[in-house]
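The other protein chains are all here in position, but one chain of the complex has been omitted.
Just so it is clear, A, B and C label the chains in written order, and each chain counts residues from 1 on its own.
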Amino acid sequence: MHLWLIPAFPLAGFLLNGIFGRRASKTFVNAVAVGAVLASFLWTLKTLGALWPLEALHLERYFTWIQAGDVRIGFDLAMDRLSAVMLLVITGVGLLIHIYSIGYMAHEGGYYRFFAYLNLFMFFMITLVLAANFLLLFVGWEGVGLCSYLLIGFWFLRSSATNAANKAFIVNRVGDFGFSIGIYLIYLHFGSLDFPEVFQAASRQPVEAGLGPLTLIGLLLAVGATGKSAQIPLYVWLPDAMEGPTPVSALIHAATMVTAGVYMVARCSAIYTHAPLAMEAVALIGLATAFLAATIGLTQFDIKKVFAYSTISQLGYMFLGAGVGAFGASIYHLWTHAFFKALLFLGAGSLIHALGEQDLRKMGGLRAKTPITFWTLLAAAVSISGVPFTAGFFSKDEILLAAYHHAPWMYWMGTLTAALTAFYVFRAIFLAFFGEPRGWSHAHESPPVMTVPLALLAVLSLIGGFAPVSRWLAPSFPAAQGHHETVLVAISVGAGLAGIALAWWFYVARPGLAERVAARLGAFYRLVYNKYFVDEIYRAALVQPVITSSQQMLWRKVDVGWIDGAVNGLAARACAAGDLLRRLQSGNLRSYAAWVLLGALGLLLTIGVAGGAR
Amino acid sequence: MSAAGVPLSWYLVLAALLFTLGAAGFIFRRNIITMFMCIELMLNAVNLTFVALAYHLRQVDGLVLAFFVMVVAAAEAAVGLAIILTVFRNRASVQIDEVQALKD
Amino acid sequence: MDALLFLIFASIAAVCGLNVVIQRQPIASALSLIGVMGSLAVLYLLLGAQFIAAAQVIVYAGAVMVLFVMVIMLLNAGAERPTGASLVASTLGVPLLAGLFAALAYVIFAGFPEPELVRFGQFRQGGAAELGYALFTRYLLVFELTSVLVLIAIAGAVVLAWREVKR
Partner (left out) sequence: MTHSFVPTGVELLRLSPEILLVLAGTLLLVLEGLTGAKRGRELGRLALVALGAALLASLAAARQPGLAFSGSISADGFATFFRLVVIAAGLLVALFSGPYLRRESAERGEYYALLLYSVAGQCLMASANELIVLFIALETSSIASYVLAGYLRADRRANEAAVKYFLLGSFASAFLLYGIALIYGEAGSTWLGQIRAALAGPPGSATPLAGAAAAFLFAGFAFKVSAAPFQVWAPDVYQGAPAPVAAFLSAGPKAAAFAGLLRVFMTAFEPVSASWEGIVWVSALATMIVGNLAALLQSNIKRLLAYSSIAHAGYVMVAVTAHSSIGTAAAMFYLAAYVFMNVGAFAVVSYFARQGERYVHVDDLAGLAWRQPVVAALLSLLLLSLIGVPLTGGFFGKFYVFTAALEAGLVWLTVLGLLNSAVAAYYYLRILVVMYMREPSEAAADLAAPPAPVRAALWASALATLILGIFPSTVLEYASKAAALAP
């Protein structure tokens, strides 16, 4: 079926634009970039049509990548229902965002570079979901991270952008570190990295009660997923990543890349279902993240930051779904979330494009000036709030139901989060579009090349939930328990509606009330407003110690403290201090010789005197 | 101790002593030429070991190895002294503590 | 007789070796080193290595050390000044060296526990003929290689010490 063509198109687009884009016209760049994604989307549809109903895994082996002993790791791509859903999201939503970017980036420098990176991202993302073994998945995994890094830092003259890019990369390295150890353990435990082999072997093993190899693998993979999908404790990079151009936020940091962690957990469902402890951890991380990020979202004034925390929160929902065993629902939510969250970002981008401003406090009353943006954003908002029969309603309720059957308190926490979600999203809508204009003088609606994708996504946000994703995926996953319970659905819907109503009360009916409440809450509000000071805590607890220990500890303590102190006492010719590494590297040859002698004697004593006479 | 000879290990310990003295000179002396001479002393110590072991094993091989060590020492001497000359030309000094511009 | 010779020349070697290390004048160190080499040549003879003893005198004392003395004279290197200091070398040096010697001595006595007495004349294969045969059979490759080594030494000395650099 030539699955390889799906990633190959964007790769070709990247190469064409990367090599010739600098001198080529914008029309050429547009045609190549959008054409590549369109071709990839169409080829996905064609493949899907040909393989329909795709009941079994369709595997294509191209060539052997590594052959070491009896272990073969191939350059293999595979398509099953799970990757088909992902592909449709990636290429479909990706296509719309590419088109939107033509308008959004029209006046930016480095136009060709932007589209080249965007295509490269598509290539790696598609590779990630089509990969048929862990190693190839890891290639895509690292590749999307690299592209995200390049695109966050796209406006590299802003130092905040480069800092954000660095932060994203480094935080993700922490996650990848866990992920790579997880992959090593899989290799060690199963002797293979191929999905079919590993998952079959895993499903034959008994369910682990305590901490066994599968649990360990599951936990390590989850560490990787928390990095990529911005979950506690590694979520801190995503809000900063909003420094990138808005289409990047929509594509990479809302619809696709950040969902890679969820995809990976769902992909490894065979491992997780045999490691309940790891699943419980995933569920708890997801729930905690969903709630925490939602509370932070309540207080933010940068419209992109609001949606960034919303993304973190919604990803937490997906983790919760996966953790309670509702993998299908989790992917279902991934599907609907891709529509409404991409729409939220693109709509925000449209506002930013119109005003040159992303602070909600300086917007207000934009309803008339930007009607299309308003109506489409409203569609996204009702969808994410779970208003009945919109896309978000179906997927969120499935997750909450599954959570209820797992542990009722999780359902209640999730429902509370749903209310918070509805509140902060409508807070943003009301602040931007209602009330009096606050500080802007001229605004204009975006050009059709931007509004058409908005409209299409709005339609998808409203009706995308009718695609029976989780039922279609059901054969791929172990059956999730839980049947429809009208009362629970009614409660969660009610929570969403209450959130909307409260937002209306605060920001439209009684403007000024919000400030008073914030003032009343005082310290608590400031705690939330400052995002619980997590960045500051990380800096104090993790970043600073590394710098300090390499500079201060080795330096001041070891050197000045021990060596110098000792030397001062022993010999009169103690001289000035330097750090330990610096002492090592003093430039003085005789010191170097002493180190060599020390090493040789150390070896002689350990091997020769102590160890040799066995 | 027999009047006819001394234990072989004495030779080896003498070699170890000379080796240690060479290392000591390398660490404590500041003149590059002297440091280099101390390396020669260490190589001589190794040679004594080789010759003593050749006696112990009644093999000519140990002597051949000692011979090769001499050639290496001679080659090192030629290159080493040439390097020392270039240092002297550029700095008008052969004090090792004055050759430490490269450091962290 | 053997023992006496050993004790005499071993003492000379050790004292000269110590002198190499403690002298501040490079030329004094060089002369002491020649003393070490000369007494080692006698010890080689005691061990039955006539050829190596001769080579020791000719190659080492005769050629290598002459080169050293020449360079010392050429650079007019006087007594070294106690400039600068290496903290590590001055603090760790003595214990490290003592440890090195102790460990080596331990290893040697553990490796040769039974006292095998060295007697002059018990080993007779140390002559030029035996050495030559070994050099051209088992050690042919190394022998050829040493010629490359000497060639490198010449080329290196030329590169570094040839009179002028035109820049």
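We adopt the following convention: contacts are C-beta pairs under 8 Å (C-beta built on N, C-alpha and C of every residue); 3 or more make two chains touch, one makes a residue touch a chain.
What you see is a predicted model, and the numbers here were worked out from it, not measured in a lab.
J.: Using the whole complex, pick out the displayed chains that touch the missing one.
T.: Those shown chains that the absent chain touches are A, B, C.
J.: Pick from C:G62, C:G78, C:P95 or C:G111: which residue touches the chain that isn't shown?
T.: Only one of C:G62, C:G78, C:P95 or C:G111 touches the chain omitted from view, namely C:G111.
J.: Can you list, in ascending order, the chain B residues touching the missing chain?
T.: 12, 19, 22-23, 26, 32, 35-36, 39, 42-43, 45-46, 49-50, 53, 56-57, 59, 61-62, 65, 68-69, 72, 75-76, 79-80, 82-84, 86-87, 89-91, 96, 99-104
J.: Hey, which chain C residues sit against the chain that's not shown?
T.: So the residues of chain C touching the missing chain come out as 103-104, 106-108, 110-112, 136-142, 145-146, 148-149, 151-153, 155-156, 158-160, 165-167.
J.: Applying the definition given at the start, please give the residues of chain A touching the unseen chain.
T.: On the chain A side, contact with the omitted chain comes from 22, 64-69, 135, 138-139, 142-143, 146, 150, 153, 156-157, 161-162, 165-166, 169-170, 173-174, 176-177, 180-181, 184, 187-188, 550-551, 581, 584-585, 587, 589, 591-593, 595-596, 598-600, 602-604, 606-609, 611-614.
The rule is short, and it goes like this: only the chains that are shown with their structure count from here on.
J.: Could you please state the distance in Å, as a whole number, between where the Cα atoms of chain B are centred and where those of chain C are centred?
T.: 5
J.: At what distance in angstrom does the C-alpha mean of chain C lie from that of chain A?
T.: That pair's centroid distance is 67 Å.
J.: Could you say which residues in chain B touch two or more other chains, in rising order?
T.: If we look for residues of chain B contacting two or more partner chains, we find 23, 27-28, 30, 97, 100.
J.: Going by the touch rule set out above, which residues of chain A reach two or more other chains?
T.: In chain A, 586, 588, 590, 593-594, 597 touch at least two other chains.
J.: Which chain B residues qualify as touching chain A in the complex?
T.: The contact residues of chain B facing chain A are 23, 26-28, 30, 35, 96-97, 99-104.
J.: Can you list the residues on chain B that touch chain C in the complex?
T.: Residue list for chain B touching chain C: 1-14, 16-25, 27-31, 33-34, 36-38, 40-41, 44, 47-48, 51-52, 54-56, 58-61, 63-64, 66-68, 70-79, 81-86, 88, 94-95, 97-98, 100.
J.: What residues of chain C sit close enough to touch chain A in their complex?
T.: Residues 84-93, 96-97, 99-100, 103-104, 106-107, 110.
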